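Only one protein chain is missing from this complex, and each of the others stays in its spot.
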Amino acid sequence: MAMDVEILEDPKHHRYVLNMGPQHPSTHGVLRVLLELEGEYAMELLPVLGYGHRCHEKIAEHKPVKSFMPNTARMDYLGALIYNHGYAQLLERAAGIEVPERVEYIRVITSELNRIQSHLLWYGAYLLDLGAFTPIMYAFDDREHILDILEDVTGSRLTYCYFRVGGVSKDIDDKFVTSTRAFVKRLRSRFPMYEDLVNGNVILQNRLNDVGELTPHTCARYGITGPLLRGTGVAYDMRRAEPYSIYSQFDFEIPTGTKGDCMASFMVRFHELEQSLRIIEQALDGLPEGPIMTPKVPKKLKIPAGDYNSSVEAPRGELSYYLVSDGSDVPYRLKVRTPSYSNLSVVPEMCQGMLLSDVVSAMGALDLVIPEIDR
Amino acid sequence: MDINKLKKQWQDLSTAVEGIDYSVSGHDYNVSLERDKVRDFAALMLEEGFYLVDLMAVHVTPAIEVVYQFAHFEARCRVLARAFVDDNSEMPTISDIYQGANWHERETRDFHGVVFVDHPYLYPLILAEEDVDLKPLLKDEANLKDVDAVRRKPPEPAPEPKPEVKPEVKPEAKPEAAKSQEQS
Amino acid sequence: MKSYFSTLFTGAWSLILGLKVTIKALFSPIVTCQYPREKMEVTPNYRGHIDLVKFADTGAHKCISCGSCMRDCPSDCIVVEGEKREGVKGKVLTIFTLDFTKCSLCGACVEVCPTKALDYCNDYELAGFTREEFYFDLLKRVEERE
Partner (left out) sequence: MEIFYSLLPELIRIVIAAICGAVIVFGNALVMGYAERKLAGHIMFRPGPMEVGPHGIYQLVIDGLKLMGKQLVIPKNADTPLFMLAPLIAFAPVFVPLLVIPFSDKIQGFDLDVGLLLILAFASINVLAILIGGWSSNNKYSLFGAIRSVAQNVAYEIPMLISLLAIIFMTNTFSLKEIAAAQSPVWFVVIQPLAFLIYIVAMVAETNRAPFDLPEAESELTAGFHTEYSGMSFSLFVLGEYANMFIVCSVATVFFLGGDSGIPLPYFEYTGIIWFLLKVYLLMFFLIWIRWTYPRTRFDQLMNFCWKYLIPFSLVNLLITVVMVKLL
């Protein structure tokens, strides 16, 4: 197979090729990685993408801008609302639509719930990669509460299409507020349990410390963003760096690590749960009354000619939509910059010379969502 | 990061540097480059601590335009750099400067057929091997637009004749943009 | 030498803490739902596939076959056709089908409907062996419904 030109069995150097995926249990979807091994050490890695490619960018060029909203949720099934948010913001920015304040609050609350949901799933699945079977069930137990809350307001459980250009599709009610507050309390009370069972565990510490170390410079070269970057000590979060929506009004910290290894990004993600809870609490406290939709959104939304960019902080890093418009209601070109794509591209460098077990833990720390990479 | 110094350096490398209102377009600067200056520009950006957000191509006439997006970890400074490919759809690679560009360039090769010269492994990434000449994102004749059709229009003083386009969607007058256009 | 023993003891202690969590969980009540035998209550806001609403006062749907939903659907999965009839104002709906295999449940059709004739149904137990089972004839469904 010509794809394997770079990675070939080399009996002289005692090297051989291991094909990981696309059905390997720890590649989380249809990612394939070719590993050139020497003993159990991975000397070369070659990720092979494209098994889940669904031509989202091509689809976008063929239908009105507003109709692309459901597709955004399918790119990253774990951060669907945040992907909605980025796209809605792109069109609002491009068409100059003002969004009511209540909508911004609702968007922030639901987006943060979505982020917690995504982090909880990663938490469980990562521990599953590391061989602990139980935490995923505990994380799903908590996650299920979020799904119930979001189902009640958005109508779906995973691929939400909730945000609209200029608003949201359904208003939140008192039931949402009380159940969200109850959830915030519940998740807080579960943190000590996670701390005991997982975070402090000596086996986990040994598995993650000093594995897959990154530096800020490496992150810049590869365009790595999100918790991995924050694990290296750079407090770069789109919610702070380019405050979109109403994030500038909230008081929250950006957790950072120091070493940039798997443990650092692990703890960054874990602490982000708490920060997201804080944002949700503040947003619930300040939730204003008002309409949930801008009245003046035209049915056929024409975007003035030019190029527009919208960046938001997805659970895995920076998500950017880049729209080139020729003045019609159909995008001339829509490019989606997904965080996992850039994050995964570091794997050949990061995992060089690692043990096979460490490759698994390093790739798990990237929190890969393959449909997001393949689009 | 000294933005004024940077701007001067950009101007040395580029044909035009244009400041843009972030609240309208979501980025701060627009830098038009010549093909042979792309690598110098990328090296400068890496030195200044920018990271590569994205690399993409837009199919317009007269040639495919390759757009590089950079941002900075410390301060908000989102830069779009753009350059046209040559007649053979070729473009110098920046994947040895920004290793993250490696996959973006392979993807652009898949979708638009832009050949990045000196790329270490320009092999189909997203598409299958046999679809190497598919170039799915190239526009056909009917849809292909001129590059000026997709550029931001300077605000017109006269009211828009078409009623369905809302007046508020038009970008507002930007002193910076006007200035830089004078320069170019 | 000191760290040799301290890592051993802190490590052992962390392992014991973990065991405490799981033994507590072992004697806690279960949280899962035994699906086929017991069913969870589905929120009334759940968005299943769309259905024509049957209004109690008239006993009929309110679709005026304007085709807005058909045009607005991102996936082109709705087909609406109406015809002019003698003595009836406006058009009479003759065909309203939904290809649920393509539907992405975005809700654009429900929101665009000028007469609020569409709503989501609450049916979530959808499974079938053929594609044809998911080509819903909504007009027939609304007529058959109580």
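For reference, chains read A, B and C in written order, and residue numbers begin at 1 within each chain.
Here is the rule we use: a contact is a pair of C-beta atoms (placed from the backbone, for glycine too) under 8 Å apart; a residue touches a chain by one contact, two chains touch by 3 or more.
These numbers were taken from a predicted model, which means no experiment stands behind them.
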| item | value |
| --- | --- |
| In the full complex, displayed partners of the excluded chain | A, C |
| Touching residue (missing chain; options A:147, A:235, A:254 or A:355) | A:355 |
| Positions on chain C contacted by the hidden chain, ascending | 4, 8, 15, 18-19, 21-23, 25-32, 34 |
| Interface residues of chain A (partner: the chain not displayed) | 16, 18, 24-26, 40, 127-134, 137-138, 141, 197-198, 201, 203-204, 206-207, 355-358, 360 |
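The rule is short, and it goes like this: only the chains that are shown with their structure count from here on.
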| item | value |
| --- | --- |
| Touch-based graph of the chains, sorted into line, ring, star, complete or other | line |
| Chain centre separation in whole Å, for chain C relative to chain A (CA means) | 24 |
| Between chain C and chain B, distance of the C-alpha-averaged centres to the nearest whole Å | 41 |
| Touching two or more other chains - residues of chain C | none |
| Touching two or more other chains - residues of chain B | none |
| Residues of chain B that touch chain A when the two form their complex | 22-27, 46, 49-54, 56, 58-59, 67, 69, 71, 73-74, 76, 78, 80, 97-100, 102-103, 111, 121, 123-129, 136-137, 145, 149-153, 164-166, 168-171 |
| Residue ranges of chain A touching chain C (in the complex, touch as defined) | 63, 66-71, 74, 134, 138, 141, 148, 151-156, 159, 161, 164, 169-170, 193, 196-198, 200-203, 205 |
| Contacting residues of chain C [partner chain A, same complex] | 7, 10-12, 14-15, 17-18, 20-22, 25, 31, 43, 45-47, 72-75, 104-108, 111, 120 |
